[in-house]
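Of the protein chains in this complex, all but one are displayed in their positions.
As written, the chain order gives the labels A and B, with residue 1 at the start of each chain.
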Amino acid sequence: MLSKRNPQLNKHGELIHLLSIEGLPRAVIEQILDTAGSFLSVNDREVKKVPLLRGKSVFNLFFENSTRTRTTFEIAAKRLSADVINLDIARSSTAKGETLLDTVANLSAMHADMFVVRHSESGAPHLIAQHCAPHVHVVNAGDGRHAHPTQGLLDMYTIRHFKKDFRNLTVAIVGDIVHSRVARSDIHALNVLGVPEIRAVGPKTLVPGDLRDMGVRVCHDMAEGVKGADVVIMLRLQNERMNGGMLPSSGEFFKHFGLTPEKLALAKPDAIVMHPGPINRGVEIASEVADGKSSVILPQVTFGIAVRMAVMAILAGNEA
Amino acid sequence: MLSKRNPQLNKHGELIHLLSIEGLPRAVIEQILDTAGSFLSVNDREVKKVPLLRGKSVFNLFFENSTRTRTTFEIAAKRLSADVINLDIARSSTAKGETLLDTVANLSAMHADMFVVRHSESGAPHLIAQHCAPHVHVVNAGDGRHAHPTQGLLDMYTIRHFKKDFRNLTVAIVGDIVHSRVARSDIHALNVLGVPEIRAVGPKTLVPGDLRDMGVRVCHDMAEGVKGADVVIMLRLQNERMNGGMLPSSGEFFKHFGLTPEKLALAKPDAIVMHPGPINRGVEIASEVADGKSSVILPQVTFGIAVRMAVMAILAGNEA
Partner (left out) sequence: MLSKRNPQLNKHGELIHLLSIEGLPRAVIEQILDTAGSFLSVNDREVKKVPLLRGKSVFNLFFENSTRTRTTFEIAAKRLSADVINLDIARSSTAKGETLLDTVANLSAMHADMFVVRHSESGAPHLIAQHCAPHVHVVNAGDGRHAHPTQGLLDMYTIRHFKKDFRNLTVAIVGDIVHSRVARSDIHALNVLGVPEIRAVGPKTLVPGDLRDMGVRVCHDMAEGVKGADVVIMLRLQNERMNGGMLPSSGEFFKHFGLTPEKLALAKPDAIVMHPGPINRGVEIASEVADGKSSVILPQVTFGIAVRMAVMAILAGNEA
């Protein structure tokens, strides 16, 4: 999907769109994580606002509904003092037969500065980035099964926060890998940041063998997958995507791959448990684990705001 | 529903959540009304803004849709310079099976400062207040049949504005008392503020006898209920809640309990007529009365913004 020159970077190698972690240089990823660190303190202040995006217009273009993700971007943009416009695209003129690119051209002509795009089709944010006006920055907020780069980045921020160094880690990603844009983004980021062992754990229907091409160890046995891990990333079992019997039942899934205290005991004693949310208690994760001392699920949410602020602030500072 | 220590107050007796008027000390109610008075002038100014909540994130969590009430809180928060995030919870991840408390924990982790909660289940705002992070303040914007404390407070503000002193008043609340969270909140407030005669007026199906336990005089006859009243609070006849034949018809209701000029003539000559809105003309109130000189229905709306600003400003100044 990426053309020769990385469409995310300008000729100086600076970030102008965030479309996918695939192809992002390590230095850019680290710049985002470092910048996020400085914004974390903003979110702890009495007045949680900085004027970096004052007078900028950020459009949340959600072709696929996601209140939670939209909210995180809305908060991040408002804390940067941007004007935020939420567009419920499903009800707008695309319904009147306008093409995606015409919609985007129109919004660009309103002097938009940034589009945060969620779309059920993989590649939609790339398409928009290729065609929108040069002054507009595009952030992928999740496209099809392809990528969810801000989730990947906040996961990296979380791992770095708790584990400091990526270079000795074993990270297990458990569950519905094949449908997960989060898993794809995480795997790309973990590779770039030098994690030596990345495991994809789940049943054969959800964790196909060709994931090995991404430098991943594939485990169809949970004990093998979790054993000795420093980080366990549980994925949401997307029941709504499961039509067609890729799984016997969610109870069956929990029995084999749900993270219980017993299974977690196989990981390192100081292992952290992550989840992109929203969690399904008793489906992919036991409540004792989700609420337990190893869980860093809520810190992930907190870091997610700071990471999104960082991405927006960096983009706004760079020219195409 | 309230535990031993009032969950609305910190150990210094200061307001940290507004969940119900039940259990609020008179001094706290009066502090809110006095503060609202000072905000009324803000709403009359050219620039209707004060920076008291600048950089704070106020989340409108409306599990039950109410555009009007949401709007009043949104305006109030914006006039205090807060960042406001509207969450249409019906379409969000609760629909994906996430629990109420997980949703709230997630939003807290985004460094929310205040949740304005509307929910069809009585007690939902209490539950949220008990479980959310200590830095978050909860305002009940209406829960089931339980309470609607900001409506109760704006009603008290209205009565105080027009009648000055609560201690000699006769206040008649007319209509569907049994389903009304407004009526419950008003009755608690009127009791605390020392109103000597509170009447609940309506048919037996809508005004049960056990309301007497709340210190209320129950009247099943409109003439008796309105006679000599200083304040007549008409409630909305919630047709949508009336399935099951608690009433013969809305026409029948209007004949007996609808407020007409003739029935209003039984009240004191300077009586005021209130209504929480939206009004049903010709169902619980005649247009001549709604638009007449005794009506203070629109001033209630104006005062409501100031009261909500006062509640938010006071909460933001107090620590758990």
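One rule holds for everything that comes next: a contact is a pair of C-beta atoms (placed from the backbone, for glycine too) under 8 Å apart; a residue touches a chain by one contact, two chains touch by 3 or more.
All values derive from a computational prediction rather than experimental measurement.
**Q** Out of B:44, B:165 or B:252, which is the one that touches the chain we can't see?
**A** In the complete complex, the chain left out is touched by residue B:44.
**Q** Which listed residue, A:106, A:120 or A:238, touches the chain dropped from view?
**A** A:106
**Q** Looking at the whole complex, which of B:37, B:215, B:277 or B:292 touches the chain that is not displayed?
**A** B:277
**Q** One chain is left out of this view; which of A:30, A:64, A:83 or A:121 touches it in the full complex?
**A** Spelled out, the listed residue whose C-beta touches the missing chain is A:83.
**Q** For the chain that's not shown, point to the residue among B:38, B:65 or B:99 touching it.
**A** Residue touching the chain left out of view: B:65.
**Q** Considering the whole complex rather than only what is displayed, give the residues of chain A touching the chain that is not shown.
**A** Answer for chain A: residues 54-57, 83, 85, 87-89, 91-93, 96-99, 102-103, 105-111 touch the chain left out.
**Q** Using the touch rule from the top, list residues of chain B that touch the missing partner.
**A** These residues touch the chain not displayed: 43-49, 65, 67-68, 71-72, 74-75, 78-79, 239-240, 277-281, 298-299, 301-302, 304-305.
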